[in-house]
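Every protein chain but one is kept in place in this view of the complex.
What follows is chain A.
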Amino acid sequence: MKALLMRDLRLATRAGGGFGLALAFFLIVCTLVPFGVGPEGGQLSRIAPGILWVGALLACLLSLDRIFALDFEDGSLDLLATAPLPLEGAVAIKALAHWLTTGLPLVIFAPVLGVLLHLPSPAYPWLLASLALGTPALSMLGAFGAAVTVGLRRGGLLMSLLVLPLYVPTLIFGAEAVRRGASGADPVTSLVFLAAITLGVLALVPFASAAALRVNLR
């Protein structure tokens, strides 16, 4: 398991691995929004929680097809499927590697973009907390979408159509927590719901992803 994790991390961080692409995308999304809605500070700080969450979600989506596609093409996924490690575990490890290379950098980078978007200062800890709690669910659900579409030509577009509706509950509670934090209300309730969704996703979705992978490897 550790070997698989290290391998995925090395592959992602080496040149050509696409590490940092998601961050750059996140930055561009958050730069484009003020061009779209105007530079007015009050308006930006009102929509900042939503923009940051949607931006993080889209950045996460961008790198999802990397989770399985390359391994599927060169055949290492077949090896993984026949390895003594259960496929469910392999899926979970790969989702973890995706989170460490995409989700975690997004969480760390988000406050910087919060400054750009005039996010009110009481919201920062909640932005960090909600993204840290929510992005693992995004990676795991994304791994499910990637597993379903791995064998398909033009799988990328289809995957967004399948995965984005699954992101709705996470987005609702995550953005709501930041919004409540920004307005001074108590954001703990949303965070608790967010954590519940993430834990449920982490516990159950690997089984669905492994089932889908087995179908695609048949």
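Some notes on this structure:
Keep this in mind: a contact is a pair of C-beta atoms (placed from the backbone, for glycine too) under 8 Å apart; a residue touches a chain by one contact, two chains touch by 3 or more; residues count from 1.
In this section, contacts and distances are computed from a predicted model.
The chain absent from the displayed complex carries the UniProt protein name "Heme exporter protein C", chosen from "NADH-quinone oxidoreductase subunit D", "Monosaccharide ABC transporter ATP-binding protein (CUT2 family)", "Autoinducer 2 import system permease protein LsrC" or "Heme exporter protein C".
When the full complex is taken into account, the listed residue touching the unshown chain is A:208, out of A:9, A:132 or A:208.
The missing chain, though absent from the display, is touched by one residue of A:5, A:81, A:104 or A:164; that residue is A:164. The omitted chain makes contact with chain A at the following residues, 144, 148-149, 151-152, 154-155, 158, 161-162, 164-166, 168-169, 172-173, 176, 190, 193, 197, 204-205, 208, 211-212, 215-216, 218.
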